[in-house]
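A protein chain is absent from this complex, but the other protein chains hold their places.
On to chain A.
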Amino acid sequence: MSKGLAFDKLREILLEKDWEEREEFAQKLSDLDDQLNSRNRLEEKIQPILDDERESLRHRFPDLFGPQITETISKQIRESQDEVVEALYPILGRMIKKYITSEIEKLSEKVDEQMKLAFSWEAWKIRIKAWFTGTPQKNMIISKLIEPKIEEIFIVEKQSGMLMGSFSKNHSVDQDMIAAMLTAIKAFVEDAFKGETQELDSIDYDNYKIVIKNFKSFFIAVVTSGGMSMAFRDKLDDTLLDFAEKVLRKAKDADEEVKQERITSGLEQYFDNFDKNE
């Protein structure tokens, strides 16, 4: 081997290999760079890891954070008890109502059964009338055959008896006075019957029935005329709960005038056409 040849060989051995590796290395680097800087490709790589982590977190979440969350929630409840109760009232109301509705359905089925068993002349008369008018027999017995109507609605602060808002078809009465008087009547009846837990829920007066729905810091009194039917009462209850939840809770924190305005316009919105689409 000549001196020159040997040198080339040596260079080849020393550098060629190096070049190759370096190129390979550069390729890898550029690949990596590509993966890191292009979102899609990065996601492709990382997503499975994230998915795994998320899945495991989901399983371990109650253990990991349960105690802190419980602590935070119970602290929140303790610190804002009134708000929580206020928020729960409509929900509880609805739950109780559901239960009662099902109990009434049972009762009404019993009435039906009784009707089937009854062979008296009175029963036949009712039955014939029911066939003619197409009204279920039980409804004919229960309702007084007069369409029920809402005359007035009062939203009243408990204790003070201050009117928070109202709805009226004829604006003939002094609503502040009625609100205060209703509060006094309620206080009287509830105290007279030592009803710490029982609250007055309706007053019959002349041809009017005043339905009272109690909430924590206020009550709603609805003055109705005509025969109160199950369906009407039911719809009224639903609408009142809905109204309490959607309008009253939001209006609660506003200042006095804004509050009264909101409640009153809310009442109009909810009850203007209440009787019509019966």
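Assume contacts are C-beta pairs under 8 Å (C-beta built on N, C-alpha and C of every residue); 3 or more make two chains touch, one makes a residue touch a chain; residues count from 1.
Criterion: contacts and distances are computed from a predicted model.
One chain of the assembly is not displayed; among "FtsX-like permease family protein", "Iron-sulfur cluster assembly scaffold protein IscU", "ABC-type quaternary amine transporter" or "GTP-binding protein", its UniProt protein name is "GTP-binding protein".
Contact with the omitted chain, checked across A:E157, A:E245 or A:D275, is made by A:E157.
For the chain left out of this panel, the touching residue among A:F7, A:F61, A:F188 or A:Y208 is A:F188. Within chain A, the residues in touch with the undisplayed chain are 157-163, 174, 176-177, 180-181, 184, 187-188, 190-192, 256.
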